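The other protein chains are all here in position, but one chain of the complex has been omitted.
Moving on, here comes chain A:
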């Protein structure tokens, strides 16, 4: 055997070995922490009693972010909790056009209700109208359709309210500490998005009501590495800071890492969205993260519950009305150390 071929055999063997080892390394067993309403005791809640079978068609964009992944997981898990619900997810494709096509196909299959998180509310408006015209109630998740005729129910989070809640919490804490001219930092997500602008507007309004303002604002991109970069820049720009609002707990992983790397602790931080990790950190109370304001993907679980009620023609039993209301906006709640244990099950 020549030296060259022996070398080749060695290299080949090493490559195969490395390949085998690497393939073994792709396994990931994430813990399942879907947010499901388990209140299916029919004696306590007549609505929970199994009724007429409901087929729920579901369409949401492929997840590129923990929040959207949680939306899909929650919807699936909530549907599985009802014996009378058949869950029929369809791929939303890469963009609005693909999702429109997928919805058209779904309509032809005649599900009882469609739950949809559109790529873009404006672009999927026509798909909503098409389904409603075919007699299928549409439930819009989070990204509103411009036309009132395009949906039966809209359930969404409150971006402005999120900023408001964060601003109010920060202002209260600073007032309590007696800080008169605080230095406040802000790390938003992708700045060109409407939701980011609404959040920042709410934050600005809440602070202005107390005579405070944002000293520096460094946008990130909803990813941990961009959060780390933005926070590093912000910390360098503000050698002393009193409070920080980071819009998103996913990018917050990077923000917290940057704060630790810069060895800073003279301020407190408020997060956004309400991830499991952030809630755990708040209850552990061992970092600058003292609170987070929610924008919970639990809305997907609620959307499935309401879709079932709409499909069965039932109302929400605590309300006088015989049908489910048309619009629901979740309140943005502030999670602190005091109530973190209550929210632990809602973290995603």
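Keep this in mind: a residue touches a chain if its C-beta (ideal position, glycine included) is under 8 Å from a C-beta of that chain, and two chains touch if they have at least 3 such contacts; residues count from 1.
The rule is short, and it goes like this: contacts and distances are computed from a predicted model.
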Statement: UniProt lists the protein of the undisplayed chain, choosing from "Amino acid/amide ABC transporter membrane protein 1, HAAT family", "Proton-translocating NADH-quinone oxidoreductase, chain M", "1,2-phenylacetyl-CoA epoxidase subunit B" or "Ribose transport system permease protein", as "Ribose transport system permease protein"
Field: Contacting the left-out chain in the complete assembly, out of A:147, A:205 or A:277
entry: A:277
- prompt: Pick from A:57, A:182 or A:227: which residue touches the chain that isn't shown?
  reply: A:227
Message: Even though one chain is hidden, which residues of chain A still touch it in the full complex?
response: 18-19, 22, 24-30, 62-66, 68-69, 191, 215-219, 221-229, 232-234, 236-237, 239, 250, 253-254, 256-258, 260-261, 263, 277
